[in-house]
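What follows is a short report on a single structure.
Shown here: the complex without one of its protein chains, the others still in place.
Chain naming follows the written order as A, B and C, and within any one chain the residues start at number 1.
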Amino acid sequence: MGYFDNMPENNTKPHAATFLATCPDRPGIIAAIAQTLYQKGINIISSDQYSTDHKDGQFFIRMVFDLSDNQVDHQELEKDLAEVASKLNMLWRLTYSNQLKRMALLVSRYDHCLMDLLWRWQSGELAVKIPFVISNHPDLKERVEAFGINYHHIAITPEAKLEQEAKILAMLAANKADFIVLARYMQILSTSFTQHYPNQIINIHHSFLPAFIGGNPFAMAHKRGVKMIGATAHYVTSDLDAGPIIAQDVTQISHRDHVEDLKRTSRDIERNVLARAVRWHIEDRIIVHGNRTIIFT
Amino acid sequence: MGYFDNMPENNTKPHAATFLATCPDRPGIIAAIAQTLYQKGINIISSDQYSTDHKDGQFFIRMVFDLSDNQVDHQELEKDLAEVASKLNMLWRLTYSNQLKRMALLVSRYDHCLMDLLWRWQSGELAVKIPFVISNHPDLKERVEAFGINYHHIAITPEAKLEQEAKILAMLAANKADFIVLARYMQILSTSFTQHYPNQIINIHHSFLPAFIGGNPFAMAHKRGVKMIGATAHYVTSDLDAGPIIAQDVTQISHRDHVEDLKRTSRDIERNVLARAVRWHIEDRIIVHGNRTIIFT
Amino acid sequence: MGYFDNMPENNTKPHAATFLATCPDRPGIIAAIAQTLYQKGINIISSDQYSTDHKDGQFFIRMVFDLSDNQVDHQELEKDLAEVASKLNMLWRLTYSNQLKRMALLVSRYDHCLMDLLWRWQSGELAVKIPFVISNHPDLKERVEAFGINYHHIAITPEAKLEQEAKILAMLAANKADFIVLARYMQILSTSFTQHYPNQIINIHHSFLPAFIGGNPFAMAHKRGVKMIGATAHYVTSDLDAGPIIAQDVTQISHRDHVEDLKRTSRDIERNVLARAVRWHIEDRIIVHGNRTIIFT
Partner (left out) sequence: MGYFDNMPENNTKPHAATFLATCPDRPGIIAAIAQTLYQKGINIISSDQYSTDHKDGQFFIRMVFDLSDNQVDHQELEKDLAEVASKLNMLWRLTYSNQLKRMALLVSRYDHCLMDLLWRWQSGELAVKIPFVISNHPDLKERVEAFGINYHHIAITPEAKLEQEAKILAMLAANKADFIVLARYMQILSTSFTQHYPNQIINIHHSFLPAFIGGNPFAMAHKRGVKMIGATAHYVTSDLDAGPIIAQDVTQISHRDHVEDLKRTSRDIERNVLARAVRWHIEDRIIVHGNRTIIFT
């Protein structure tokens, strides 16, 4: 039973809302938003902004509004924000603190990333609902179910892959999954699959991309004789290992490290990097712009 | 000759201004500031905010305004900001990009922090004027003068310390020094000295404070058998090594490291940590609140 | 069921042995040991040496011998090594790769270090037997037992503490525990307890010692305004938080981090630092010399 598990889906009293938005840069954007909030008596808990520095630059903002002690009508607030946004040609999203995202997990056999995410979820670090874990192997069933989470084994075969993916997509839809984490899922998703969830599928790759793209980075790293290895969490696009990078980290290694040592060391980096990326995604800290991520930390 | 050396003191066209402010938290602060700027057609290049999360919280903000392509009257801008600030009970500072701060350097014999700052200044990394270097030793005179900077040797003796400090204070005043960097200055400044420059004296201490306070941290670190050593840049207060911390970093060490190795390793950390703190200070990224620093990076 | 769980206690074919030794430094030590091994046809897989650099220095060595393809009589080997050691006034230990150490775990309520060690053990990262987990709280019983490990709840009360410690000592003895890991065990062990296991009790402290000794390092760190927090794994002595340090690590924090954020961040450091220290202990990589550790990594 996870920390957030008995929190009602539609808790009627969100204490805060997160506003994430982007539009073409111009003077007056912050004034327009801030004015709208001020008129409703809403305090801004935090505000972080970024603009690309070209002449025709793009503006990005993340604000957290305090809703704890006021009587704001959410519909009206959203209507007013929509009006401002419309004038600014702004893409935006407002998330209330009581709306828990629904995170589906896909995994193969390696358990370190999955177990770490489940432990963090259980500890209250990750404010999400987890509708289920899907795996192309049955191995981790018992350990996932010990967390009170459903585990579905869906074997993937080359011949019937699209059909099997369709089954997964149906399950995601039926369970209203908001985003998907590939916690060392060793299957390449088809383009049709990834296009269903643009910037909503997070993968962990066991190298510091773009070095050692592909399936066996440890052997490549060992062969090249690098002095550090790393891991990369990124959004999945149709272009393998080339999607927008969310988080990376590395650690020093030496000639003494065998491939087995690299694997052990990498596991620690992978789980930390993935957890960081997932937390940022959950907390609406990431905007994807082209193939780059703007991350408000 | 440094990068910024032939930049006129009062370049008439600043391309930007940095606004640093703090006041009691309440709704409408950002709206008020943003509205003021918008009415003058000023674009906000970046805006970063922080609030303490108490009921009677404090609000902190750093904004950079674009002044490159408008005809804003600076006096009017400042008058309008002062009006807003007055209503909000706000402490604030506005710095124009063409106003270079004047950084005085104090040093004893160790040269690594000083040489690093001078090299960064010469390379254009640090947008300051350096009126002079003062040392209680004559050793580094030639090397400082090679940068085209005045070097003053003012010996410090226990008997005449206050008198000698008075001489330094007079030189600082005469040269309109804005802030002071103690680049391994091995003299303890008197309280009367430090009170002349509140939050304007940056010191580098060769340990990860609050561990190993005082004069010989390497010997203490070696004796305690720690597995990492570090350095701390902090503002100087009358309480030795206890002022607000700006930046810290550490590195792993092992039993193989003798005190000499610790010194060598530490030098690399010290110069990097100090350079980071100095850059943040120069770029108006730091607000001191109580004994803590708010740093907008 | 852990990776090493069905490995027999006295597997008759160790593939290697680890030799850990220290003696007063003098010429010929390596020659004497190497000669002894060579005469038995034993290959040295790795050899790492350290000497303190005083005139009357101390010599430390860790060697791993290859026993995979020879017919060495272990008793004879040990007898010969004992002869060499006797001449050199050497303290030494020889551990065969099939002799798994027995690691007892003590924990209170925080689960992150415990769960991490159990997961690493289950994954085969830690080559130990775990006879049991003891806790002064019943909370983690179910989760520990899911790993197939016994969980004993022994409440600690101020009045009967020595009696309760005696009970724990009896259980450790009955189960032949070789060493003890305090995986966030929030009770201070009595001197009589710690003296039973000199350099065999590993504790994790949630600060970069010697900063913030004692019970509430996060509050102290927050108050002092440090820019990094850390964790320290050390052997337990009768002097609280002052035992020989095995491993330390830190991470950068900022003014934005509340005490809750510090706790979350710290958990990741604590479990990694503790796991590293435990692995080094298991692999006979540590010699304690005075209050310092020599670690052959």
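The rule we apply is simple: contacts are C-beta pairs under 8 Å (C-beta built on N, C-alpha and C of every residue); 3 or more make two chains touch, one makes a residue touch a chain.
Fair warning: this is a prediction, and the values are worked out from it, not measured in the lab.
**Q** Pick out which of C:Phe19, C:Tyr50 or C:Phe132 touches the chain that's been left out of the picture.
**A** In the full complex, the listed residue that touches the missing chain is C:Tyr50.
**Q** With respect to the chain omitted from the figure, which of C:Gly28, C:Gly124 or C:Pro198 is a touching residue?
**A** C:Gly28
**Q** I need the residue numbers on chain B that touch the omitted chain, in ascending order.
**A** Looking at chain B, the ones touching the missing chain are residues 111-112, 115, 119, 123, 125, 146, 264, 268, 272.
**Q** What residue numbers in chain C mark contact with the hidden partner chain?
**A** 25-32, 34-35, 37-38, 41-51, 53
**Q** If the missing chain were put back, which residues of chain A would it touch?
**A** Here the touching residues of chain A are 50, 53, 208-212, 223-228, 230, 244-250, 254-256, 258, 291-295, 297.
The criterion applied here is as follows: only the chains that are shown with their structure count from here on.
**Q** Which whole number of Å gives the spacing of the CA centres of chain A and chain B?
**A** 37
**Q** Could you grab the centroid distance between chain B and chain C? Build each centroid from C-alpha atoms only and quote it in angstrom.
**A** 43
**Q** Which chain A residues touch at least two other chains?
**A** Not one residue of chain A touches more than one other chain, so the list is empty.
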